[in-house]
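Apart from one protein chain that is not included, each protein chain of the complex appears where it belongs.
Note that the chains take the letters A, B and C in the order they are written out, and that residue 1 is the start of every chain.
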Amino acid sequence: MKRLFTPYTNTIARATALGVPLLVLIAGGFGRMWLDSSYETGVGEAIDQPVPFSHEHHVAGLGIDCRFCHLSAETSSVAGVPATEVCMTCHSQIWTNAQMLQPVRDSFEKGQPIQWVRVNDLPDFVYFDHSIHVAKGVGCAECHGEVHRMPMTWKAQNLHMTWCLDCHRDPEKQLRPKDVVFSTDWFSGARAKLGAEIARENKVNTKGLTNCSTCHR
Amino acid sequence: MSQAQLDQSVDLEALRAKLAGKQGRQYWRSLEELAQTPEFRAYVDNEFAAGAPEWDDRFSRRSFLQIMGASLALAGLSAGCTRQPEEKIVPYVKQPEYVVPGKPMYFATSDVLAGYGRGLLVQSNDGRPTKIDGNPDHPASPGPFAPQKAGMTFGAADIYAIASILGMYDPDRSQAVKYLGEYNTWTAFTTVMSNAAEKIGTQQGQGLYLLTETVTSPTLIAQMQALLAKYPKAVWTQHEPVNRDQSRQGAMLAFGEDAQAVYHFDRAARIVAVDSDFVTTGPASVRQAHDFAAGRRVRAGIAAGEMNRLYAVESTLTSTGATADHRLALSPAEIDRFVRLLAAKLGISVGQVEPGAVDAEFVEVVAQDLAEHAGRGLVITGEGQPAHVHALVHAINEKLGNHGPNRPIEFIEPVAASLDQGQSLRDLVKAIDQNLVETLIVLGGNPVYNAPADLSFKAHYEKVQTRIHLGLYEDETAALSHWHIPQAHLLESWSDARSVDGTVGIIQPLIAPLYNGKTAHDLLTVLLGEGGRNGQRLVQDYWKTQISGAEFEKAWRKALHDGVVPGTQRAAKAVTAKAAVDLPRLSAARAANDQVDIILRPDPSVWDGRFANNGWLQELPRPITKLTWDNALLVSPATARDLGAKNGDVLDLTSGAYRLAAPVFITPGHADGCMTLHLGYGRMRAGHVGTNVGANAYALRQTDQPWVVRDVKVAHTGRTHQLVDSQKHHSMENRDLVRGGTLDEFLHNPASIAKSHHEDNLHLSLYEPYKFTGTQWAMTIDLTACIGCNACTIACQSENNIPVVGKAQVAVGREMHWIRVDHYYSNDANHPDPNQPESEFQPVTCMHCENAPCEVVCPVGATQHSDDGLNDMVYNRCIGTRYCSNNCPYKVRRFNFLEYQRPVAESLQLMQNPNVTVRMRGVMEKCTYCVQRISAARIGAKKRGITDPSISAGGDEDYNILDGEVVTACQAACPTQAIIFGNMNDPSSQVAQSRLPHQPHNYGMLTELNTRPRTTYLARVRNVHPKLAAATHEEHY
Amino acid sequence: MNQTHADNAHAGGDQAVTLYGLLAEYQDAEALVAAARRCREAGYTAMDAFSPYPIEALDEALGIGRTRLPLFVAVAAVVGGLGGYFLQYYTAVIDYPWMIGGKPLHSWPMFLPITFECTILVAGLAAAVTMIALNKLPEPYHPLFNVPEFERASQDRLFLCIEASDPKFDAVKTSAFLTELGAREVTHVYP
Partner (left out) sequence: MEMPKRSRMQVLKHGHDFESVTHIVSAFPLTKRPPRGWFLAFGAAFSLMLVLMYSVGVLFLKGVGVWGINIPVAWGFAIINFVWWIGIGHAGTLISAILFLFRQDWRTSINRFAEAMTLFAVACAGLFPLLHLGRPQKFYYIMPYPDTLGLWPQWRSPLVWDVFAVSTYGTISLVFWYVGLIPDVATMRDRASNRLVKTIYGIMAMGWRGSARHWHRYQTAYLLLAGLATPLVVSVHTVVSFDFAVSNLPGWHTTIFPPYFVAGAVYSGFAMVITLVLPVRAIFGFKDFITEKHMNNMAKVMLATGLIVAYGYIMELFMAWYSANPYEQAVFFQTRWQGPYAWSYWSLIACNIIIPQLLWFRWVRLNPYVLWIVAIIINIGMWLERFVIVITSQHRDFLPSSWDSYWPTVYDYTLFLGTLGLFFSLLFLFIRVLPMISIFELRELVAHHTQEEAWHGANTGEVPPGTGAARGETET
């Protein structure tokens, strides 16, 4: 009768025996990498907004301070997104009939708020407080990135819990002097050393910074 | 004999025998394990088969496939790696300058119970009122005894005030003007009204009748007077189911004129409560409980005279009775007798009185004790007692000199108009019979539901030509009215209200009317032909007439800010009692075995029925019975045995022409020969929550016997009704959970009363105990102060977005309250009778154990300890093994067995506290010590700390939270300050001062398990009268 | 013998190159063991016996040494145990220390169960995998399967095979030798 298996089936058999477990491992590795990739996190993706607002223009170009629009960054948990009013303080004078600003004017006249799309969206069970981070010397740019280079705003960090923890465990590297907290293009070669000083100055203390209830309630 | 039978039998002899065997305090065995009755099983089964309202369980053929699919799909495994849905940010168009997004604001206002105002402090998040506390500046909602070092000061509040936030957002509220049941408009109504007004004007208001509830709002009264001036023949009737008719007549009898008593319990050393639940019932209860507790702050080093003593004589066991040092349960008739005996003992002529069933020694002791503390005693009787009892009590107080300036009792001109509401409603009905009533305007209230049965108001109301109703709901009255106008909730209204002592609180809106409701003011402006005047102007204009123009602006702003108008309380009024009160003959005792007296009382949860649609209140376990979602005939075990009634048996009650069927609930401590039924149930048109819940006690109520219906015939219907209570077992099983003793014992050896059974309280462990440095949160609960009023439970529910799960879920033991008030019956040498046990309250919440058993068994670390000593619960990490709950000896953890938070209505989402995660199905939750408040305080303190020289960079912590900066929701609400919270490592903090070693009677529950709870208790101290105490009093719980 | 001729024909002449070996079938275990022993004494090395059930005596007869398999398993056990403990120690003490129930971070007694399980798991898997690997399995094709009778080696027959690769191998002599050792039948095996 015909033989059941031919010689080369041995090769196939052994290849599968070794290959399948190997493939599983590799797939797992890639899966993990994908979680951190921007495909998953959306880091660096410019997001369409009802009004094509350019931080690049307003921050780098006009040198407007973050707090001019994000009023409560120093005082409240939320930094605050500017009321239409704030836009109109300038745009009632300049670019008064620019087409792209039509939605702003409409909003102001009709009293209908502009619906911006959230760029940095933390899950609802995470409670982040801007004021304390600013007070302790964590610059806006640490999380929001080089906003002055963003014609359309995008997410600068993956906002994974691991990423939060990195800083909560060892904040010094992310600290900066008071005067440059709101600057997005500040750079220093000696951050580690500088950070240690600022940590002392602002009495940064990591006790309890990795407790669950620090961010989750 | 099985446990089940033992529990179910009401064989008192057997129980007495059992108890006789044991010496010392024994805790009493519950009469029935609800779960073992077959009807319970039947109930639960068909709940699951038919599907409880919370979750429909019937599947179509299509959904069958869906289900099979789900079982294969393993429910969204991919959830781990998918992006969140896009979210929108919606900023202001014009941002009000005082608003800081993300920062809550507080506004002072008032709410109204039974017509009287109570101060509120309302928290508003981004324009949404989210939480209600008392206004400490308002006399009806006092703040802490000792001023806080720092932080926001809250006043206490009762469950009605706190839960009114849910009332405002209630999606069932009426949302549109209706005419003959059809949608209509306010403008249409106003035009119709103004035309009608002209016609009415021509006949000087002839035929115009207005029906309000008790009114204390100066502005509204002014409007009414204006109206009556304009239409002299118009008639203003007032009807409030819970009014002061009896007190009024009592005062008339005693003084020949009406006068309203204001009680200062803090001035009283001896208190006798004659059928008066002054600590939890009525618009003044919060104040009264607070003052009462001020005299019971048992701390190390107090002197014997510093604790007051409370004697309670009542028929139905109330919080007051449970809190009392001595309690005597008497039927209504016997209470009358008791008061006469007491009066006689104190030398007031009451004629010949036989002691009857009243314990003579008790009377003797009370009389003597009162006499010894003449001028510092307070005898109070409740609205439920007939006028002559009130009169006698006035006489007694007068005799003892308890009246007068700076005495426990002061009299003032009645705050509300002094009229006999029963009579005024009777007159209205008569007028209808005589066809005098052309237009009846019901300004709030629900007379069709809550008028006494003998007036058959429903039938009469329908005879009126034009019926106009202003109300929060499309209720029973609305259904029979031509016009129904949706009423604005007080949190949406401009108005004002006088508190029980007359102080005026300004009512200001926290949000524009959700359902464009109107106020009584608005409606009256229409009648007065001044339509369009808005509420703010109205109230402001009224007060312009009261406060001289110059400093008005300042005064007005201050009044708005403080919530009260200074100097508006009623002046004291001198009264003298007549020499003798002419008394009716004592009513005979129980006529026949199948006849009982039915005692009617406002419900401890839904009051007179106006809160029937409030889910929080319906699900709130009633103080003693722990019953939820129902009222019932409360009856003593002995009487239940006489009637052969078991829990849940539906009895048929007949009093003359009036009948009612209601289920029985056996309540030890209730007087024999009578039953108590609470008002406010059996609503036919309350809303999704409150309709068809319980039995309508108004069906038995009669104008001549509003509070006690005598000689009601009782018959078995053979039916049973499922009564659901959140606590099935009221016996402490001889475990030392609630500890305590007498004042003497405390003074003699404070530690002794907190002694544990278990000598083995050594904290043995394989490991080094953890060192807790820096800020460490802890809570102390004072069992002497706790009155079981449930304010803490409701406050917690409001603060922490705790869902309502419904009757079916409570029935299977799935209630969600983070803090519950356990209630136990106890017997000791003084109270050997299981029919009349003593009562203990014990609030239980997460103990935040230092060696938390729950943490060890969680496989994913969803619950773990924080550095400031909190037992954190991380909902988004929880996978719902429920192991933590099994391992929690205190059973304080709550589980979302089903999707309890499914948004039922958008309005209810607006109500939620933005700083607390809303829990999803399948996760565990529990008390967090209000971690959101702690976090807010910590962040504030950290910011302060940067510039604070007292904090060093290398220190243990970079912040210092001052005592009082963190106040938990339960602590803020507690009227008696029984809950103390703070940093136990700060030696000066109140909580540190309330723990060992400062307070030797501080103990932790179940510490023999080495859990090291952070929540500890101050043992309960009873100020027992030596003559009423047993000779050898070896306290042994 | 006609069977053998058939094979020659199919192999097409030049057999010395392609012949895999000679397969001899024996009556019972004793005969097989005896034959094996004789072959070994005769100096044959590249040979193997086949039976439907394990026959201990063959090990000695064929001179099969003790296998290294237990060593692999032992190593695996140690690796598994240490790995399991380290995983717990690293995650609970170093990577993210949690305060759990007032217990120390390194509460070793509670780490033991998992350490044990890991030991067993890795060792057990190693035992199976090394057995298969050392036996050079999977090997679905083998020249012996070309012999129709051989399918009864897994049922009720006993075989001895001397491979052509053996230096002493000679198709004719060896075949004769096997027959004289009591073989029921000797078959030429071709790849």
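Descriptive notes on the structure:
What we mean here is this: a residue touches a chain if its C-beta (ideal position, glycine included) is under 8 Å from a C-beta of that chain, and two chains touch if they have at least 3 such contacts.
Computed from a predicted structure; not experimentally measured.
Between the chain not shown and the residues B:V526, B:L783 or B:V844, the one that touches is B:V844. Note on the undisplayed chain: of the listed residues B:M732, B:V916, B:A936 or B:L1018, the one touching it is B:M732. Seen from chain A, the chain kept out of the figure touches residues 4-5, 10, 13, 32, 35-36, 158, 160-162, 165.
In the full complex, chain C touches the omitted chain through residues 29, 48-55, 58-59, 62, 64, 67, 69-70, 73, 87-88, 91-92, 95-96, 98, 100-101, 103, 107, 110-111, 113-114, 116-118, 120-121, 123-125, 127-128, 130-132, 134-135, 137-142, 144-145, 150-156.
The chain not shown here touches chain B at positions 1-4, 6, 27, 33, 35-36, 41, 44-45, 48-49, 55, 57, 59, 64, 66-77, 79-80, 727-735, 737, 757, 809, 812-814, 820, 822-824, 842, 844, 853, 855-861, 864, 877-883, 885-887, 889-891, 893-899, 920-924, 1006, 1009.
To be clear about the criterion, only the chains that are shown with their structure count from here on.
Of all chain pairs, the one joined by the greatest number of contacting C-beta pairs is A-B. As a whole-number value, the distance joining the C-alpha centres of chain A and chain C reads 59 Å.
If each chain is reduced to the centroid of its CA atoms, chain A and chain B end up 47 Å from each other. Of all residues in chain A, none touches 2 or more other chains. Across the assembly, chain B contributes 864, 866-867 as residues in contact with two or more other chains.
The residues of chain A lying in touch with chain C in their complex are 1, 3-10, 13-14, 17, 165, 210.
Residues of chain A that touch chain B in their complex: 34-35, 40, 42, 71-72, 75-78, 80-86, 107-108, 111-118, 121, 123-125, 127, 129, 131-132, 135-136, 199-205, 207-208, 211-214, 216-217.
Within the complex formed with chain A, the chain C residues making contact are 96, 132, 138-141, 145-146, 148, 191.
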